[in-house]
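Let's turn to chain A:
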Amino acid sequence: MSKHHVTTTINGEPTEFLCETQQTLLDTLRDVLGLTGSKEGCASGDCGACTVIMDGRLMCSCLILGVEAEGKSITTVEGIADGDHLHPVQQKFLEHAALQCGFCTPGFIVAAKALLDENPNPTETEARYWLAGNLCRCTGYDKIIRAVMDAAAEMRGETVG
Partner candidate 1 sequence: MNYVPSDLKVVGTRPVRPDGVDKVTGRAQFGADMVMAGMLWGKVKRSPHAHARIVSIDASKALKLPGVRAVVTAADFPDIASEEAFVGEGPMNFRDLSRNCMARDKALYEGHAVAAVAAISQAIADQALDRIDVKYEVLPHVIDVEAAMADDAPVLHDDLFTGGVEPKPTKPSNIAKRVYFKKGDIDAGFEQADVIVEGRYTTEPVHQAYIEPHACLCFYGADGQSTIFSSSQGQFMVRSYVAKLLGMDIANIRATAAEIGGGFGGKTLVYLEPLALALSKKTGRPVKMQMTREEVFRASGPTSGATMEVKLGAKKDGTIVAAQHVLKYQAGAFPGSPIQPGCMCGFAMYDIPNVEVTGYDVVSNRPKVAAYRAPGAPIASFAVECAMDDLARKLGKDPIALREQNGARNGTKTHYGPTHQNIGFLATLEAAKSSAHWKSPLKPGQGRGIATGFWFNIGGESCASVHVAEDGSVSAVSGSPDIGGSRASIGMMVAEVLQVPAERVRTIVGDTSTIGFTHVTGGSRVTFATGMAATMAAEKVVEQLKARAAMIWEITPDAVDWRDGAAHPAGTNAGAFDPLSLSDIALKAARTGGPITSEVSVNAQGAGPGFGVHICDVEVDKETGHVTIVRYTAVQDVGRAIHPSYVEGQIQGGAAQGIGWALNEEYIYDKNGKMDNAGFLDYRVPVASDLPLIETIMVEVPNPRHPFGARGVGEVPIVPPMAAVGNAIRDAIGLRMASLPMSPPKVRAALDVANGDD
Partner candidate 2 sequence: MPKVVISGSSCQRFTGGKSEFEVAATTFRRLVLELEQRFPGLGKQVEDSMAVAIDGEIYQDAYAAVLKPESEIYLIPKIGGG
């Protein structure tokens, strides 16, 4: 079978690509489209470094076939900021030093954005469970959780001391 021709939308841009059946969405993002912000940490859905939003749902792009992107709308880490204007989650990750090596960061940014889209006022426990599919080995999660909670507060328009 020849390659599949896939027509999709990535970060708001109409996109076409060719892929083989066994190539995951992560493979096609990274190796075909050059969108290397999504990372491969495990290729088994256990680390969350490849997290994307597809048709409004948070997913691991390593657990989606590239061909399944047909007709979908996908947001990757490259599509979170509005041009040069960082999303509050990104800004708070910087301010709170919520990253050390930065490898898991793209997945956390996408997952945290999806959390706040769905639940603008999460408790710390809700944030921790929502983000449990994103592994970070550097930070112990402390500053990540603080950054997410602070971003939530800012997006709700609350002033934070």
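The candidate set was assembled so that all candidates are chains of the complex that A comes from, given by their letters.
In this section, a contact is a pair of C-beta atoms (placed from the backbone, for glycine too) under 8 Å apart; a residue touches a chain by one contact, two chains touch by 3 or more; residues count from 1.
Source: prediction; values computed, not measured.
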| item | value |
| --- | --- |
| Single touching candidate for chain A, where 1 or 2 all sit in one complex | 1 |
| Chain A - residues contacting candidate 1, complex | 20, 22, 30-31, 34-44, 46-47, 49, 76-78, 80-81, 86, 90, 93-97, 99-106, 109, 124-125, 127-129, 131-146 |
